[in-house]
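With one protein chain removed, the remaining protein chains of the complex are shown where they sit.
And then subunit A:
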Amino acid sequence: MWRAWRRRDPRSVIEVQHLTKCYGPTRAVDDLSFVVRPGKVTGFLGPNGAGKSTTLRLLLGLGRPDSGQALLFGKPYRELRDPLRHVGGLLEAKSTQRTRSAYHHLLWLARTHRIPEARVREVLAMVGLEEVAGRRTGGFSLGMEQRLGIAAALLGDPEILLLDEPVNGLDPEGVHWLRTLLKERAAAGRTVLLSSHLMNEMAVTADHLVIIGRGRLLADTSMEDFTSQHCRSVVRIRSYEPQRLCDVLRQAGAGAEEEPGGVLRVTGLESREVAQLARAHHIGYDELAGESTSLEEAFLEMTARAAQFTAGQGAGLDGRGGA
């Protein structure tokens, strides 16, 4: 009853509140809270097994949370009337009976909401499947299955799209098409939440990031903030005395790791500063290159840290960084 009284941000169409879901001893989703707002593409990012799919399944009412709740428009999915007109979900590629045609798959789905047959043809054209609409889905490639799943999600022209790894199996042209579609829908004020384990894909698609690892929230941030906070420069230097240079750099407060071939990977200093230090200590080098860490690296570092965090919980926790 108290829920009726709690303050709700009216702009959060998806709310995940202290969501926990266990499978046996494994906490697939662990006290996860975040909101998703309309008008943006929100990337739901995490490594395999982080709990993304479980969270999306709970949002779609396909499983029951052990505690907490997953709400759409302030309600559990099951309480939505005509859900397909409000929420379009794509869970995994294979979700059709193999001997039914793509057209008939969408047709029965349309029947559940009295959506006219013309809309079935419309979404088939949107995803580029009209020519194979009469073919059985058993012969579909992963990419075609994925397009059919996206067509199913679009069928009711919903305000919310929940897509689990939608770019899996899509060809580059398909990825580009989907990206454009999602951005257009977000620009029109709709809500898009798509999961991925690929940061680089998110970097070009998402405006906002919700990053999870081991079922826990790691970051809930705009793409811009994530980029500015986590993109540090990395300098690679190949010197004749890598061990000595390493000590020098560390004394200067930089991070330095040895890589094969006498190469040091230096963080925390600009390439100019690294060169100055080497010269000051008379350490010769024959190659120096500065680059900024990719978002992918930042993401990997973050999830690796989460994995250690969880693994170290029993043995006393020091919150040290990855690697």
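Definition applied: a residue touches a chain if its C-beta (ideal position, glycine included) is under 8 Å from a C-beta of that chain, and two chains touch if they have at least 3 such contacts; residues count from 1.
Keep in mind that, in the parts below, contacts and distances are computed from a predicted model.
The listed options are "ATP-binding cassette domain-containing protein", "ABC transporter permease", "Phosphoribosylformylglycinamidine synthase subunit PurS" or "Winged helix-turn-helix domain-containing protein", and the UniProt record of the chain not shown names that protein "ABC transporter permease".
Checked against the full complex, the candidates A:Asp157, A:Glu273 or A:Glu296 give a single residue touching the omitted chain, namely A:Asp157.
The residue from A:His18, A:Arg64 or A:Arg232 that touches the chain not shown here is A:Arg64. Of the residues in subunit A, those that touch the hidden partner chain are 10-11, 13, 38-39, 57, 60-64, 73-75, 77-78, 80-87, 89, 91-92, 94-101, 104, 107-109, 111-116, 118-119, 122, 152, 156-157, 159, 185, 188-191.
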